[in-house]
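First the structure, which I've put down as structure tokens, then a few questions once you've had a look.
Note that this is a trimmed complex: some chains were dropped, and none of the rest were shifted.
Which chain is which? They are A, B and C, in the order written, and residues in each are numbered from 1.
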Amino acid sequence: MIIGTVVGSVFSTRKSEKLIGNKFMIVRPEASMKASGNDLVAIDIIGAGIGEKVLVAQGSAARVGCDMENAPVDAAIVGILDEGQEID
Amino acid sequence: MIIGTVVGSVFSTRKSEKLIGNKFMIVRPEASMKASGNDLVAIDIIGAGIGEKVLVAQGSAARVGCDMENAPVDAAIVGILDEGQEID
Amino acid sequence: MIIGTVVGSVFSTRKSEKLIGNKFMIVRPEASMKASGNDLVAIDIIGAGIGEKVLVAQGSAARVGCDMENAPVDAAIVGILDEGQEID
């Protein structure tokens, strides 16, 4: 997984029907993390807000591990970090 | 997922028979996104046009999530972004 | 998928028996494509020749989508681009 900060969200009205009901959050990986400098779009099964630091799982884990086995999803917010933790 | 812009398409007459009927769109990831600077080819299950900003799912999500479980597909356009949204 | 040019092939006599009968082609991704500057080795289910531009699928798509579900294959040429198309 990687740690990143939720920096925004995007809306898509015309999309796969399997994605209906999901929020698409833009996550910015921490500077020390894999993929830093490269935002990604993740669905959110936890309810994270803008500015929160989150754990993101990628690949088949996002689909299978979030009970969306048949949806075209390759990244998901699967945890919100407790506050006050230093990353780096 | 990543956000990119559809910049073109390519044609392939000699291809896996499991790919027949699909359009191959060239998607250019946004500058802030993972894989920026590196185009990729995605099938399109939504009907995106050149210049539209889209959500692209990669890996097994493109296959399993787009009802093409047995096709050699590793990237798919799964949503078109609503207009007027700032990315970055 | 990515677009690349077939630049060569390699031979391996001592290999997984599940790979027997496959050709290993070296594909060089186009300059604009994801993974540009980094060749990869793909099996070829289409019959591409040196110098042809091809579509390459990576990951589980190469295995499952090419009827080689149980073979250790992570990249496959799945289409040959029609001639005369501009990439970039």
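One rule holds in what follows: a contact is a pair of C-beta atoms (placed from the backbone, for glycine too) under 8 Å apart; a residue touches a chain by one contact, two chains touch by 3 or more.
Keep in mind that what you see is a predicted model, and the values were worked out from it rather than measured.
The complete homomeric complex described by this structure file contains 5 copies, of which 3 appear in the displayed model.
In this section, only the chains that are shown with their structure count from here on.
Rounded to whole angstrom units, the spacing between the C-alpha centres of subunit B and subunit C is 19.
Our note on geometry: subunit A versus subunit C, Cα centroid distance of 31 Å, whole angstroms.
Multi-chain contact residues, meaning those touching two or more other chains, occur in subunit B at positions 35, 59-60, 62. On the side of subunit B, the complex with subunit C involves touching residues 10-16, 18-19, 24, 26, 35, 38-42, 59-60, 62-63, 69-75. Those residues of subunit B lying in contact with subunit A across their complex are 1-3, 32-36, 45-47, 55, 57-62, 64-66, 76, 78-82, 85, 87.
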